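One structure is given below, represented as structure tokens, and several questions about it will come after.
A selection of the complex's chains, in situ.
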Amino acid sequence: MSIGKTVWAIAEGYIPGRSADESHEMVSHETACILNTNEVPANIRITLYFADRDPVGPYEVTVGARRTLHLRFNDLAQPEPVPRDTDYASVFVSDVPIVVQHTRLDSRDPNIALLSTIAYAAG
Amino acid sequence: MSIGKTVWAIAEGYIPGRSADESHEMVSHETACILNTNEVPANIRITLYFADRDPVGPYEVTVGARRTLHLRFNDLAQPEPVPRDTDYASVFVSDVPIVVQHTRLDSRDPNIALLSTIAYAAG
């Protein structure tokens, strides 16, 4: 089964620079949850857009066949880390159809807040 | 009236293993809210996808004619329970059109957090 689209966009992006709890589980983070239902790996190129400078990328990630990857933007390193406390947006281009959902856990205060939305399926 | 699609995907999935309040109402949980507006029951097969192992399923659920089921992933048992503190994703295949919305209540601290999004309507 092959579900989804090959181009996705998330217009919202913001990793809070502070966290009341720095554990991996509870640190403030943004996630792109990617589902690859195909029988082959999904090779994905991510470009980040900013308010006041040129886009950065591509970041390259692979999601195995019939696997999900909950990718933390916090963990992106090449070509450069994602700056904290900075507005950004992201575009995903995959070689096979995928599904992308966006989630943020904000732990700037000890009582966490969550948001999530399906990303925009562009094509 | 028949509303919706027969294939839905939720790329985000994560049941926190801790809850400040273990009551049924307030325990940390993830829900797939399913609406069946048809005059016949909806027979649905759910497959769970993981980061590092093969998919599990199908989980079989039925939603009665003109009924809604707010299915807690916490309650899925056959073929196996959904592991806590583990990233997963899910795909729903129904024999009639349905609508699926994804919600999480996170009560790891006493002040709950909520997220919700329409699922991805695949076809």
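Going in written order, the chains are labelled A and B, and every chain counts its residues from 1.
Here is the rule we go by: a contact is a pair of C-beta atoms (placed from the backbone, for glycine too) under 8 Å apart; a residue touches a chain by one contact, two chains touch by 3 or more.
Not measured: the values here are computed from a predicted model.
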Given 2 placed chains, full-complex copy number: 4
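By our rule, only the chains that are shown with their structure count from here on.
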Rotation in the CA alignment of chain A with chain B, degrees, nearest 5: 90
Length of the line joining the C-alpha centres of chain A and chain B, rounded to whole Å: 22
Chain A partner contacts - residues on chain B that touch it in the complex: 7, 9-14, 49-52, 54-55, 85, 87-89, 91, 102, 104, 106, 108-111, 113-120, 122-123
Residues of chain A touching chain B in the complex: 1, 3-4, 25-26, 31, 33-35, 37, 66-70, 99-101, 103, 110-118, 121
